[in-house]
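With one protein chain removed, the remaining protein chains of the complex are shown where they sit.
Labels for the chains are A and B, by order of writing; each one numbers its residues from 1.
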Amino acid sequence: MLRMQRISKSFGSVHANRAIDFDVPAGRIVGLLGENGSGKTTLMNILFGIVGPDAGLIEFKGRALRGHSPRDAIAAGIGMIHQHFTLVPAMTVTENVMLGWEATGWWLRPTAIAQRIRDASSAYHLGLDPDARVELLSLGTQQRVEIVKAALRGVELLVLDEPTSSLSPPEVAGLLGILRRLRDEGRSVIFISHKLGEVLEICDEVVVLRDGQVVGRVETTGVDRHELARLMVGRDVSSPIDRVTHSTGSERLVVAHLLARDALGIERLRDLSFSVRAGEVLALVGVDGNGQAELARVIVGIDRPTSGSVFVDGADVTAGGVAARRAAGLAHVPADRATTGLVTDMTIAENLALRSFDEPPLRHGPWLDAAAMTELARERIAEFEIRAPGPTSIARALSGGNQQKIVLARELAGRPSVLVAEQPTRGLDPAATRFVIDQVLALRAAGGAVLYITTELEEALLVADRIGVLYQGRLVGLLRRERVDLARLGLMMAGALEEPSDAAALYGVPTP
Amino acid sequence: MDVVAELLAAALRIATPLLFAALGGILSERAGVFAVGLEGMMLAGAFAGVIATHALGHAGLGLIASVVGGGLLSAVVAVVAVRYCADQMVTGLAVNILALGLTSFLLRGLFGRGEAPIIRVTPLTSISIPVLADIPVVGPLLFRQPALTYAGLALVVMLFVAFQRTQAGLTLRAVGENPTAAFASGANPIRVRFLAVIGAGALAGVGGAVLSLQQVGTFTDGMTNGRGYLALAAVIVGRWSPVGALVGCLLFGSADALQLRIQGLRLPISSYVIQMLPYVVSLAVLAGLGRGARLPAAIGTPFFREPR
Partner (left out) sequence: MRPVLAVALALAMTALLIAAAGKNPLLAYAALGRGALGSWDRIGVGLNKATPYVLTGIGVALCFRARVINIGGEGQIALGGLAATWIALTFPQAPPVVLPLLALTAGALAGTGWAALAAAIRLHRGVHEVLGTLLLNFVGVLIVSEALQGALGEPGAGFPQSPLLPRASWLPRVLSGSDLHAGILIALIVVVAAHALLWRTPFGFRMRVLGASVPAAVYAGISPPGVLLGVMSLAGALAGLAGAIEVLGVHYRLIDGFSHGFGFNAVAIALLGALNPITVLPAGLFFGFLETGALAMQRAVGVPTPLVAVIQGLTMIFILSAMGLSARRSKV
C-alpha cells in the first residue's frame, strides 16, 4: 500500500533520514522502532506532508505523493495521530471532528456528525461523548477522539507516533484492541515507538531505525528482544552501573500533606507526604499528567500549595520562594531545559549565573561582577567537560547533552542538600544520559538527597533506592527497589492498585 | 422615557463606527492576531471614504474606497505580523502611526497646497422603516437609524452564525486556539490569519467611513481619536463574541452620547471630566471583568511553518 524509497532529509548538519526504504503492505501493523533522535518522527512527518524530503519517492496506493501538505495526505487516505495531540482543547469532540473535513461542506450540521461519532464510537468501543469539551477529557479519551476523526474520514493508513507515552496500562490494552480491529478491516497501521515490549506485542513486523538509517527489518513472531534492543542501540544494552549500597542519613527533604489546586480549581496534589534521606535517591514514576509537574513546582517554590508544608534539612521553607529555598540548599533540574532551565539566547556564563547572580561573589553592592561570572564559568566548563568554544558562547548553539550539562553544573555546584530532578535525561543520547545518571549517583554518594521524577520505569530502576508511584496527585505506592515488581508498578500507575505503604519504606513524617 | 429612548438611539448611532471596527477586531483576534491596528485601519477608511466621495461624487463609491483603504493598511499588518512573524502588537502600533502620517500627508498633498483643506460631503441620512419606527421607545432605537447602522446589526448576526455553523468559521476559531491542530487537520493557518486580518481592515475601514461620511461629513487629522482602541476594548469586554462586542460598543456609545448631552446642561462638573467618561468607563469595565475573559488560546503566537 505504501512505498517510501530512498528518503533523505537533513536539518542543517543533522542527517535525520538517510536513504530510507520503508514499505507497508495492506492489512498489516508495522512497527517503526528506534530511540529518540533515530529519525522516526521525521520520516512520518515527511509522509504526512508536514516536511518535504531532500530526496526520495513516496507512493501510496499506486499514486505518487510529492510536494504535498497534510491536507493532501488526508485526502489520499493517510491519517496521523501525533505524540502531542492536535486537537483544539476549547472545542467539543464534534467540532474537532468537523474541523478541516471537506466532506461536511461549508455549512455544518453538528447533529448529524454527532450521530456518526456515536455510531463509530460504539463500533470500535471508543466510549466518546460528542458534546464533551476536549480539554476536560483524559489523555486516553483524547487519543480516541483522534482515532474516530481518522476512522470517519476513511483513512486506510493510520500512523501513530508514540501513542502510549501518556496512557496507563489498561488504556494501552484498549488502544491495541482498536488497532487490531482496524487491521482486520484491511487498513494498515504504522506504530512508532521506542518501547520494545509494546512493539513486539502489537506489530506484525518491525523496522528498526538508528541514526537515520534502517538497520533491521523483522517479523515479530519468534524474534529475540535482546536482538531487537541491540539493533536499536547498536551496542550491548546492559552496561552495569555502579551503585554503592550504603546506609542513609537524616531526612533532608520532607513534604507533608501537600494539597494543591490548579487555576481551574481542580485538585492536582492530594494529601501527599513523603521524605527523602541523605544518600538516597527516591524516584517518582507515573504517567505524565498525574501531578509530577505540580509537585516539582510546589517543592521548589514556584507555586504555593493550598495546604501542607515543605521542609529542607529540618527547616520549614513553605513560606519562602524560589530564592529562599535555593539558599536552604534545594537545587532543581527542570523538565524542559530549553525554555525553563536555560535562557538559550544568553551566554553560558550568564546561564551558569542564572540562580546566583544576586549574591556575592557575582554581585558587589549594586553591580554585577562580569569578570567573576566569566571566571566561574571557565571553572565549571572544565569541571563538567562542557563542549563549547568558551564562556561567552550562546547556549542555543550547544547540543542537548551539553545544555543539560550547563544546568547540572549550575545546580550541583555548591553541593546542594536536595536535588529535585525532573526528566533529566529526556531527549538525550545514551552518552549524555549516562553522564546525568553518574552525576546524580555522585551526589547521592556525597550525602545529598535526590528526588528523581521520571516517566521511564527502566531508568528509575537503575538509579533509585526507593520508588514511589504518582497517580492523580496521590502517592499510591512507595517501595524499596528490591521489592519492586514491574507488573505491580504498572497497575499502580494505572490507578488499579494502591499499596498500603511498606512501613519500613515510608519513614516518619513530622506531625503537622 | 423619551429622553432615555433618544439617548439609546443616539448611543447606537454613535456606536456604529465602533461596531464595525470591533467586528473586524473579532475576526482578527479570534484567528490569533492582536487587533491593535484597528485605529489606523479606521482612519485609513475614513480618509479613503471622504476622498473618494469628494472625487467621484457618490457615497457608495466612497464606501467601497473605505474598504480598500482599510484593507490596504491591514495588508501591511498581515504581511509583517503574520507572514514575517513580527510582534503583532508593535506592528499594529506602527501601522497606526503610518496611517496618521499618511492620511494627513495625502490630505494636504492631494488637495491643499501644504495646508489642510476642508472637504465637505453630505452625510448619509437615516432611514425610517414605516410602522415599526413608530413603536414607542424601541421604534426610534431600532427602526429609525442610518442604513449603515442596520448593516452593522445584520453583520453581528451573520458573524455569529458564521462562527458557529460554517467550516470557515470553525477553521478560523481553530487557528486562533491551536494553529498546529488546525494545520494537522488540513488548514493553512498563515492563509487563514492573513485573510482574517484583511477582513478586519475592511470592516474597520467601513467603520471609519461611517464616522467620516455618516457622522461628521468631512475628514480631519486623526479624526478617529482613539476609537479604534475603544473598539478593541469592546472586543475584550464582549469576550470576543459578536453580540458581546455589540454590548460593549453600546456601552461606550452611551458614555459618549451622555457626555455630549451633559455638556449642554449646566452641571457643576467640568467638561473635561465628562470627556473622560468613555475612557474611564472602559477601563473600569475591563478592570472589573478581571481575568475571567477567555482569550483565543494561541493569540499573539506566530505560526512557524517548517520549510517544505
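Following the convention adopted for this analysis, a contact is a pair of C-beta atoms (placed from the backbone, for glycine too) under 8 Å apart; a residue touches a chain by one contact, two chains touch by 3 or more.
Remember, it's a predicted structure, so these values are computed and weren't measured experimentally.
Touching the missing chain, out of B:Ala5, B:Ala55, B:Val216 or B:Met276, is residue B:Met276. Touching the missing chain, out of B:Val33, B:Val67 or B:Val95, is residue B:Val95.
The missing chain, though absent from the display, is touched by one residue of A:Gln5, A:Gln213, A:Thr340 or A:Ser393; that residue is A:Thr340. For the chain missing from the display, the contacting residue among B:Leu7, B:Leu61, B:Ala86 or B:Ala151 is B:Ala86, taking the whole complex into account. The residue from A:Arg363, A:Arg378, A:Arg426 or A:Arg481 that touches the chain not shown here is A:Arg363. By the touch criterion stated above, the residues of subunit A touching the omitted chain are 300-302, 321-323, 326, 332, 334, 336, 339-346, 350, 353-355, 357-358, 363, 366-368, 370, 396.
Against the chain not displayed here, subunit B makes contact via residues 36, 76, 79-81, 84-87, 89-91, 93-106, 108-110, 113-114, 221, 226, 229, 232-233, 236, 270, 272-273, 275-276, 279-280, 282-283, 286-291, 293, 302, 304, 306-307.
Heads up, the rule we're going with is that only the chains that are shown with their structure count from here on.
Between the CA-based centres of subunit A and subunit B the separation comes to 45 Å, rounded to the whole angstrom. The touching residues of subunit A, counted against subunit B in their complex, run 50-52, 67, 69-71, 74-75, 80, 82, 85-91, 95-96, 98-102, 104-108, 110, 149. Those residues of subunit B that touch subunit A in the shared complex are 165-168, 170-171, 173-174, 177-178, 180-188, 294, 297, 306-308.
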